[in-house]
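The complex appears here without one of its protein chains, the remainder shown in place.
Chains here go by letter, A, B and C, matching the order in which they are written, and residues are numbered from 1 within each.
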């Protein structure tokens, strides 16, 4: 079976973002059956339907990149108990123009990661509500609410926390199966 | 009593936005005790903590504008069953740097408005969850989930739909009382 | 292929419940590949972990009934912008004792139906959040937020509203495919 291509979307633009570190860890955990790469969202202009008459090239490139992938893995912090604006904007850009959403029927999974104990629960489930409307087929379990982000990684960006490493390996095990087994190619 | 200053934040950037029309209608409904003006969010760069070392002037201006107001009225569409990225980004920009949120303890209210029947319920309540974390004191009732946005306004931008006009006048009646009576100036 | 057995759970106990009527309509729309029956929840005692030392027979019967089915279809009103207590209690009863949830890995779908315009959106998505934690694999689209419940049915309990009939037939078409194609039998 050919490897499945997975777009990873990181919900933070910070250079030293914990979520970006986690994305790289997850790429390292991926089996040969997944080809994962980060798709950047920081250069996307704020969505405005008027611009879709002549869309910015960054929007077109982003939509094209997502379309080429077989699935999407979201790795995101929580901002103010919800999805960061920057991530929601990327979802909005990819969902339009009406009837041409690039998210349609793609399998997906969600990791939320934050410094506090709650592990981005609010972002995680607000994102899932949006993924329902986008007709993405989102893995339920294992849920991944990862707290204590500031102490998880060593200087090389590896997961120094063993419990989290085991959880994220399990998460990638199930996400691989999810990508292999869930097909929803109905017209 | 001096008039209370209210920042209206419109969740759509579209020039002919129904939500912008509704904002103008609500300004027209306001009693003398409220001075309402739209604060624009379309020129705010996507939030990135790294930029807060030397924040864009648009961020500084926006934060200053919100701070000067006594309360906030959100008028927003729903994008993909949640808050538009552009609105969430404005909330994120105003909430930082950590400990300097400009939203703190301000009374607020929410109107959601969309073309479909559901009237932006998903955006309305996701927004409310964020407002809890921002310590805003948000009016509960009347809830305002306004559907059928495309047929509500006449060519002058007035509310042609009588049921909606009555509801929105009632909404503004209670929001005025909310601004007059709710004080939460605790340190 | 043998027919899949589907438990329908109706979120209202009212004798003339619109949701019960809708459940019967959906049973009538089911193809031969689905065998659907309503599983009652009105006699379940309020969940109390202490009782699980010697569980009420109604709990045991309910758990057994759900376990025997291949999938679950929820048809529910909204009470106070969320899942009715009676439905949430059934979910809680079926989820325990810890590690013995009867919901585990079952495919599911959600219809929400209410007299107002919003069509039970709040109940629908609160329910979906719980289904994530129960590891149920819930169909995303078509979403079914059905408003105006009081005028949908004729005296025989048929769907008199054509738009709703078409939507619900489409819903059952996709739910049938969902039951046929989604397999998540991972240990």
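Assume contacts are C-beta pairs under 8 Å (C-beta built on N, C-alpha and C of every residue); 3 or more make two chains touch, one makes a residue touch a chain.
In this text the structure is predicted, and so the values were computed from the model without any measurement.
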item	value
Omitted-chain contact residue, chosen from C:46, C:150 or C:186	C:46
Chain not shown: contacting residue from C:32, C:57, C:80 or C:156	C:80
Chain not shown, touching residues in subunit C	12-15, 42, 44, 46-50, 79-93, 95, 122, 126, 129-130, 132-134
Footprint left on subunit A by the chain that the document does not show	81, 117-119, 121-122, 125, 145, 147
On subunit B, residues whose C-beta touches the chain left out of the figure	125, 128-129, 131-138, 140-141, 143, 174, 177, 181-184, 186
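One rule holds in what follows: only the chains that are shown with their structure count from here on.
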item	value
Angle (degrees, nearest 5) of the CA superposition of subunit A onto subunit C	180
Cα-centroid distance, subunit B relative to subunit C, in whole angstrom	36
Multi-chain contact sites of subunit A, meaning residues that touch two or more partners	129, 132-134
